[in-house]
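Below you will find the structure I want to go over with you.
Taken from a larger complex, these chains appear in their original positions, while the remainder are omitted.
By letter and in written order, the chains are A and B; residue numbering begins at 1 in each of them.
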Amino acid sequence: MVKNTYMRWRLPFVCLLWEVAMIILFGVFVRFDPEADAHWKEEQRQKNLTSDIENDFYFRYPSFQDVHVMIFVGFGFLMTFLQRYGFGAVGFNFLLAAFGIQWALLMQGWFHSFENGKILIGVENLINADFCVGSVSIAFGAILGKTSPVQLLILTLFQVTLFAVNEYILVSLLHVKDAGGSMTIHTFGAYFGLTVTRILYRPNLEQSKDKQGSVYHSDLFAMIGTLYLWMYWPSFNSAVSNHGDAQHRAAINTYCSLASCVLTTVAFSSLLQKKGKLNMVHIQNATLAGGVAVGTSAEMMLTPYGSLIVGFLCGIVSTVGFVYLMPFLESKLRIQDTCGIHNLHAMPGLIGGIVGAVTAATATEEVYGKEGLISAFDFTGDYKDRTPSVQGGFQAAGIFVSLAMALAGGAIVGAILKIPFLGDPADENCFEDDVYWEVPEDEESSLYPMHDPTLKPVTS
Amino acid sequence: MVKNTYMRWRLPFVCLLWEVAMIILFGVFVRFDPEADAHWKEEQRQKNLTSDIENDFYFRYPSFQDVHVMIFVGFGFLMTFLQRYGFGAVGFNFLLAAFGIQWALLMQGWFHSFENGKILIGVENLINADFCVGSVSIAFGAILGKTSPVQLLILTLFQVTLFAVNEYILVSLLHVKDAGGSMTIHTFGAYFGLTVTRILYRPNLEQSKDKQGSVYHSDLFAMIGTLYLWMYWPSFNSAVSNHGDAQHRAAINTYCSLASCVLTTVAFSSLLQKKGKLNMVHIQNATLAGGVAVGTSAEMMLTPYGSLIVGFLCGIVSTVGFVYLMPFLESKLRIQDTCGIHNLHAMPGLIGGIVGAVTAATATEEVYGKEGLISAFDFTGDYKDRTPSVQGGFQAAGIFVSLAMALAGGAIVGAILKIPFLGDPADENCFEDDVYWEVPEDEESSLYPMHDPTLKPVTS
C-alpha cells in the first residue's frame, strides 16, 4: 500500500499556523519576570537584596543550559542509533522541542506564573518548559520512525497541554514534590507514548525490520546522546529545587544513583547474553535509569547510600526489561516501542515515584531539622499541618494520577493521529529518512564509493 | 594547473613567528585584572564586597564556557558537512581560533582594558576574545575548502585587527549597544568573508563540485555544531550584558527568538522544495538566524513576543536566501559562499542591527523605569543627556560603519591573500582534506574494504 507522505503543503501549514498562534498568545500574555525586567533595580531594593548575584538567573542558569543540552543533544542523538533515521531523530526532535517549549511556557505559565492577566517568565520557566518538552521527546522515542512531522507537531500540542494539567494537579492541588519529574516527566511521558504507539500498532512492521538495527557509527552517535544525558542528569534533578542545600543534595544523590546504575547494567547486559558480550542498546539506555528513578527523591534526604541502591536496582530492571519484557510487549500487547522507553522511562519512572513517596513518608525532624523539614516539603500556608506520612500518601496518589492521565490522554491523542491525511509512512518506509528528508546519495556521488564486489579485505 | 600546496616550511614559519610575537607582546602588556590578581582580597575590601561570589568570574564564567563551545565545537562541526573536508573544517577552525583569541586579547585590550601601560584581563576579556574570533570563523565559512592554513592565519591576523577597530568605533566612539554582536560580529564577519571570497573567485570551481556535497554521516556531524550553537546562543547574547536583569533578559529573548526560527525554517524548507522534503542545509543553518538577529536587542526590553516575531521572519529570510539568493550570488556576483554565511550571518546580522536600533529608539522610562533606562543604555557621564531616539540613530550608524569596514577590509585582505606563494589549493583539489592533511586510507587498511580503485569520481 503506497501512502501519501507528501509534506509540501501540510507541514508548512501546521508550522506557520502554530507559530503565528504562539506570537499572538505571547503578545497578549507573556511578559518578563521582575528579575528579568528593567525595573529589577527598584525590585531589588524592595526585597533589599544586597547584590545582583542574588538574581535567580545565577542560581539556575548553569543548570538550565545543562537541561537544554539534554533535551536537544541528549534525546536527539540518543535516537540516532537507527542506521538510516539519524536526520529524523535529531531533526524532528529539534522541531517538536522548539515548538513545545513555546507552548509549554504558555500552558505552564497560565497555571503557575499568572499574575494580573500576564504570564511572567524567568529562567525557572525556561527550565520547566524544557522539562515539559522532555516528556514529549520520551514519547517520541516509542513512535520513532513511524510518524510524520505533522503527526509529531499535533502530538506535541496535545501532550504539552496534558502535561501542564497533570503537573498542576500534582504540584498545586496535591502539593506533591517532584523536582526531577519521575512522575510528571517520565511516568507520564512514557506511558503516554506507549499508549499512542499501541493505538498506532502496525501489524506488518517487519517489512522494515532490516532498518530497525544500528550500524557501527550510528551506535557511536547514540553514545553522544547517552553520555550527555548521563553527565547532566544531576543538573536535571536539581535545576528547580530550592536554593542552597536542596540543589546541592539533589545533584549528589543523582550522581551516585547514575554511577551505581552503570555497573548493574553492564553486569546484566553480559549475563543475559549467551555469548556474554555487551549490548550497545543496554549501555545506551539502561545506564540512565538511575537518573530517572531518583527524579522525585533526589532533593530529599535520600542519602548517597540510598541513591546507590536505587541505581543498582534500576540498572537491573531496565536491562531485564530490554531482554525479556520488550519482545513480550510487542508480540502479546502489540506495543511497538522503537527506543524501549518502557525500560528507560516507564518502569524507572514508577520506581522513582514510589521511592519518592517512601522517602517523603519516612522524613523526620531529626534527619531534616525542624526548619529543614518545613522547607524541604514546603509545609507552609495551607499545608503547615501536613505530616511526612500524609505527604507520602499524596506522593503515591501522584503516581496514579500521572498514570491515568497518560493512558487516557495517550488513547485520545493516538486516535487523533490515526486521521488519514497526516502523512504517516507506509510500513515498508518506516525508519527511513528518505521519506521526509533530502538524503545525500552517499558515496555514490563521492570520490570514495563504498562498495566493491571484487575487493578482498586487505591487511596492510 | 598544479599548484604548490607544500606547507612544510611556510606553515611552521607563520605559526612560530606569530606565537613568538604573542609571547613578547603578552610579556610587555598583559597582566591580570584585579579580580584575577592575588591582591584581590585587598581590592575586595576597598570595593567592600561582602563575598568572593561577587567576583565577576561567577557572573560570567558559565556563559564564557558556553561561548567557548560555540566557537570551537559549534562553528567547527557546523562546517564538517562537506564529505571530505571534516579535518579542515574542525582543524583549521581550531588553529585560527587559537591564534585569534590571543591576538584579540591584545587588540581589544589596547582599546578597552588599557591602564597605566598594561592590559588587565579577566573573564570578560576572554569572552570578548572568543566573540572576536567568532567573526573570523564566520568569514572562514565563506572560503571553506578553498584556502591554505597559511592564508587563514594571515586572514585571522588582519580580521581580528579590523574587528577591534570597528568595535572600538561602535562601542566607544558611537556609544552603541551590541552585546550579542549583530553588527560587530555577524554583519562585520559575514560581509568581510563574502568580500574575501569574491576577490578569491574561482571560475572553474565546478571541477570539485562533486566534493561540495555532504554524505549521510557528515550531515550528522554538522548537526552537532548546529545544536550547540542553537542551545548556547542565549549565553552568547547575554555573556557580556550588565549583571542581573540584563543578562537574565537577554537569555530569555534569545531563547524565544531561536525557538520561533526553527518552525519557519522547517516550513519554508519544505515549502520551497518540489518534493516537499526537508533539506539538511536549511535545518543546519537557518534555524540559527534567530539568534543572530537578536544579538543587539536581546538585552533590551524586546519582550518575548517581539523576539518570536524576529525569529519568525529570520527563519524565512534565511531559508529563502539559501534557495534563491545563493545561486544568484554565485552566478551573477561571483560570490562563492561555501557555507552560505550570507543567509545565516549577513542578512540576519543586518536585521539584528535594525531591530536593535528600533528597540533602542522606542525605549521609554515607562517600560524601563528611570534607573533601568539609564543602566540599560549606560546614559551616564558624557552620554547622560542622550535620548533613546538619538541612541537609535547612533545604533543605525553602527550598521553602516560595520558594513563599510567589512567591505573595505575584506577587499584589502582578499587582495593580500592572492599573493601567489601562500599555498592555496588548485580548483580540482578544493574541499579535499588530502591536500593539507594525512588522511587515513579509510577502509583500505581495514577489515571492511570500502572503495573501488577502478571507479572514477562521479560528478553529480
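Annotations
Here is the rule we go by: contacts are C-beta pairs under 8 Å (C-beta built on N, C-alpha and C of every residue); 3 or more make two chains touch, one makes a residue touch a chain.
Keep in mind that what you see is a predicted model, and the values were worked out from it rather than measured.
Here 2 of the identical protein chains are placed; the entire complex in the file holds 3 of them.
Quick note on the criterion: only the chains that are shown with their structure count from here on.
A straight line joining the Cα centres of chain A and chain B is 32 Å long. On the side of chain B, the complex with chain A involves touching residues 50, 53-54, 58-59, 62-63, 66, 83-84, 210-211, 213-217, 219-220, 223-224, 227-228, 230-232, 234-235, 243-249, 251-252, 255-256, 258-260, 262-264, 266-268, 270-271, 273-280, 283, 287, 301, 303-305, 308-309, 312, 367-369, 371-373, 375-376, 442, 444-452, 455, 457-458, 460.
Residues 6-9, 11-12, 15-16, 18-20, 22-23, 26-27, 30-33, 35-42, 44, 50-53, 55-58, 61-62, 65, 68-69, 72-73, 76-77, 80, 84, 86-87, 90-91, 94-95, 98-99, 101-102, 105, 121-123, 126, 149, 217, 221, 224, 436-452, 454-460 of chain A are the ones touching chain B in the complex.
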